[in-house]
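The structure under discussion appears below in the form of structure tokens.
A single protein chain has been omitted from the complex, and every remaining protein chain is retained in its original position.
The first chain written gets the first letter, and so on, giving A, B and C; residue counts start at 1 in each chain.
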Amino acid sequence: MHRIAQIGAGRMGAVHLANAARNPRLEVVWLVDPRPDAQAIAASAGARIASVDQVLADASIEGVVVASSTDTHLALVKACLAAGKAVFCEKPLDLSLASVLAAEPELGHPKTPLFVAFNRHFDPQVRGLRAKIAAGEIGDLETLQVISHDPAPPPANFIPTSGGLFKDFAIHDLDMACWLMPDPIIEVFAWASCLVDPAIAKAGDVDTARTLLRDARGRLCSISNTRRSGCGYDQRVEAFGSTGMASAGDLVTDSVQVWREAGPQTAPRHKDFISRYAKAYSAEIDHFADMLAGAAQPETGYADSVRSLRLAEAAAHSVAIGAPVRLQGT
Amino acid sequence: MHRIAQIGAGRMGAVHLANAARNPRLEVVWLVDPRPDAQAIAASAGARIASVDQVLADASIEGVVVASSTDTHLALVKACLAAGKAVFCEKPLDLSLASVLAAEPELGHPKTPLFVAFNRHFDPQVRGLRAKIAAGEIGDLETLQVISHDPAPPPANFIPTSGGLFKDFAIHDLDMACWLMPDPIIEVFAWASCLVDPAIAKAGDVDTARTLLRDARGRLCSISNTRRSGCGYDQRVEAFGSTGMASAGDLVTDSVQVWREAGPQTAPRHKDFISRYAKAYSAEIDHFADMLAGAAQPETGYADSVRSLRLAEAAAHSVAIGAPVRLQGT
Amino acid sequence: MHRIAQIGAGRMGAVHLANAARNPRLEVVWLVDPRPDAQAIAASAGARIASVDQVLADASIEGVVVASSTDTHLALVKACLAAGKAVFCEKPLDLSLASVLAAEPELGHPKTPLFVAFNRHFDPQVRGLRAKIAAGEIGDLETLQVISHDPAPPPANFIPTSGGLFKDFAIHDLDMACWLMPDPIIEVFAWASCLVDPAIAKAGDVDTARTLLRDARGRLCSISNTRRSGCGYDQRVEAFGSTGMASAGDLVTDSVQVWREAGPQTAPRHKDFISRYAKAYSAEIDHFADMLAGAAQPETGYADSVRSLRLAEAAAHSVAIGAPVRLQGT
Partner (left out) sequence: MHRIAQIGAGRMGAVHLANAARNPRLEVVWLVDPRPDAQAIAASAGARIASVDQVLADASIEGVVVASSTDTHLALVKACLAAGKAVFCEKPLDLSLASVLAAEPELGHPKTPLFVAFNRHFDPQVRGLRAKIAAGEIGDLETLQVISHDPAPPPANFIPTSGGLFKDFAIHDLDMACWLMPDPIIEVFAWASCLVDPAIAKAGDVDTARTLLRDARGRLCSISNTRRSGCGYDQRVEAFGSTGMASAGDLVTDSVQVWREAGPQTAPRHKDFISRYAKAYSAEIDHFADMLAGAAQPETGYADSVRSLRLAEAAAHSVAIGAPVRLQGT
């Protein structure tokens, strides 16, 4: 049993905490969280409340799950690494590419593992798709098509601190595209609109976008994003290759159907990312346990954070200038 | 162009007439039908009205489509064969097995082709399934599962002349089972109820049944019939073999889907046999054209009629006695 | 945390033990099992090894999971109930209806809960189907169609102690049919063959069956069983009603597809009951925790055991005599 601590027990924090508590290889010793009911939350995982300093000072703690608010990630990750802890950081490291790049000395090649959790890499559907591509089942990959639609927009007051559609939401798709495509992306083009909620426009953001990516070979990727699908959490990828296509489809909640005169009614998609990516989140924690056991290096980390953030900023910039944006250094 | 005549322009007759009119190898010369609007119906196919005697006397007529009421089939088929015409007879030859057996001298080995049209044999779905089985794609066939559900019951006044559920409706499934299974059926068991419409019970018939068939090797087939599905024309077959299963699924009307919170709504099944088996009916007429051209022997004929009628009578008898019925001569 | 013990850590026992260990409301204190590696297995769940007597004598133990070999179930269940423990008994209580009936005084109305775990009742697919039926979405239920095919036959040396196809395997389908149908089954008919493996016939059993059930109203159910599908664990139910149909379909392992010239290849079914019914097994343990918390009565117990065993014996008897079997007392 590896002893770990967790910082932050908000929405994603609660998911990680429960998964860690159920993981037979992990023991959650400490929870750091200021909220009034933190003690009860900690107890549900068999943990107790502590301060960040206490966690850092506890030499028995091998790893820390950082799931606090985004603006605290960088500082906490640095402190944990400095204290010799392995780190599981909920994405993103930070909303500013500049800040993340400035942290390269501490985060670029840490002595203990730094795992930045991008959930798509741990989703069995996306992994299965990637395996099919890697096995050559569609020949050479030529283009990608990503549908990534949220069921419903976040509260309007979240928008100003979200980093915007591309950094907050599309970043998952940008990260996944990089993971699936064989060569680096060199150019980005995006159009975006506010069609879902005028409050989002008022907050300076967009809610609907189409983003195109291109690599040096001319391979193309298009990404469709909207903050509101009206029909559940729509998460699909299609990969088109020289000898066929492969896809990772949506998950629906069950296999029950009802047929009447009008036709069949089948099960809906999952309602949110917590249920849709439940297996991915559980696998992330298990991957962290592997790291603590010395059995794995982080599958996603600092470099992925930089890469996806750079693409997100480029996409937002493309929307602003109405033209393609070539990536620096490519 | 082969010159043909058609007798009867009721529901199925209209289907055959239109298909024959569209077939580039057939010319419908005569239609025999007493209904007031028969002349207009004939004209729509480029034909004219005639009597049966005129048709039989017209030496230029190579083939006759018999689509009149069932009780006239046997006599008309005999007369047409006697006149040297090839015959396309809508199934069944007759509702009485005894009568059909009595007609063996004339119908058993006719000099001109006698095609009794069992539509399942010409349905691309069932043919495709049979081809998969024949190609060994599921190893040795072991059991069959047939779903054959009508969308809605026929008018109650049709029931007394229908021959009953087994001869009128299940006969298609019995015929198909014989066609798909490698060895002869030796025993039949059936349970049936009246759950759909009490008027059917009052007319002495049943509307819901489960029929089991067995061959000497122990292979099994089950057939589900109901006169009313509430969800379109449900026509499916599953074949289970030693190395897998193959199935012929329902056809739906289109590929349009609508997804909302509750899940997707996809297209309904076909509403009746005329649209569901449209390709089969068209292929039947084309098969008849092949016969007239000397390019084919009837795929289904007298022997299939006897075999399926025998099974239908056995199933009805099983219901009556509440026990399995062993087939005579097996 | 409710303190429990478990007896037996074989194939199903391992599943229950892991689920209990992960359940936040249960603490597995003791494991009773004679196998050499029992101590390691116990440790994986945070438990220690004990004898049955020690378990019964430990007043702090509220419940016992009985997952030992079938022939020990009845005696262990009686002992646990006598000791005032709540019992989770892996099905079946016993392979002999007579023995189960003889245990009625102790098991019929126990003071502490007796939960006999029939997994279909806890499968989200079957529960979802039942809820649709109960909500009237298909009108009045008229007939049921059950497909229940194992991926591959058990080892031949298991057959003689299995109780035979109907008690060992079809019993799940018989139980489910009773649960889904609104009125009691009054009559059973079955045909069975040995098509999969001659060793099964040599052991006196069959491997392929079609079973029909009938209630007093004339509602019908057909069940298809085979010991070997060649295509994964095939577990489907279709319910046909007066206004439509509802079904619980197979679960496949993922949503990944590969399309090539020949068409799409999609994911296979689950390979065994452990993965196919993983959620059901987990829900069973959670249901047991509810009982220990006083929040639930067993959804399935002694009466369900009697009912399904009676049907299984009737089906086997029907095969033996080649005729329908009317249930006693109906």
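Of note:
Criterion: contacts are C-beta pairs under 8 Å (C-beta built on N, C-alpha and C of every residue); 3 or more make two chains touch, one makes a residue touch a chain.
The shown structure was predicted, so the numbers you read here are calculated from the model rather than taken from an experiment.
Residue-wise, the contact with the chain that is not shown comes from A:234, picked out of A:62, A:123 or A:234.
Interface note for the absent chain: among A:6, A:19 or A:226, the touching residue is A:226. Within the full complex, the residue among A:193, A:275 or A:297 touching the omitted chain is A:193.
Annotation: of B:22, B:35 or B:109, B:22 touches the absent chain (contact as defined above).
Although one chain is not displayed, its contacts with subunit A can still be listed: residues 138-140, 142-143, 145, 147, 149, 189, 191, 193-196, 208-210, 212, 214, 217-220, 222, 224, 226, 228-231, 234, 238, 240-245, 322-324.
By the touch criterion stated above, the residues of subunit C touching the omitted chain are 230-232, 252, 259-269.
In the full complex, subunit B touches the omitted chain through residues 21-22, 24, 44, 124-125, 128-129, 132, 137-138, 243-251, 254-261, 267.
Simple rule for what comes next: only the chains that are shown with their structure count from here on.
This structure's chain pair with the greatest number of C-beta contacts is B-C.
Our note on geometry: subunit A versus subunit B, Cα centroid distance of 57 Å, whole angstroms. If you average the Cα atoms of subunit B and of subunit C, the two centres end up 42 Å apart.
Across the assembly, subunit C contributes 138, 243-245 as residues in contact with two or more other chains.
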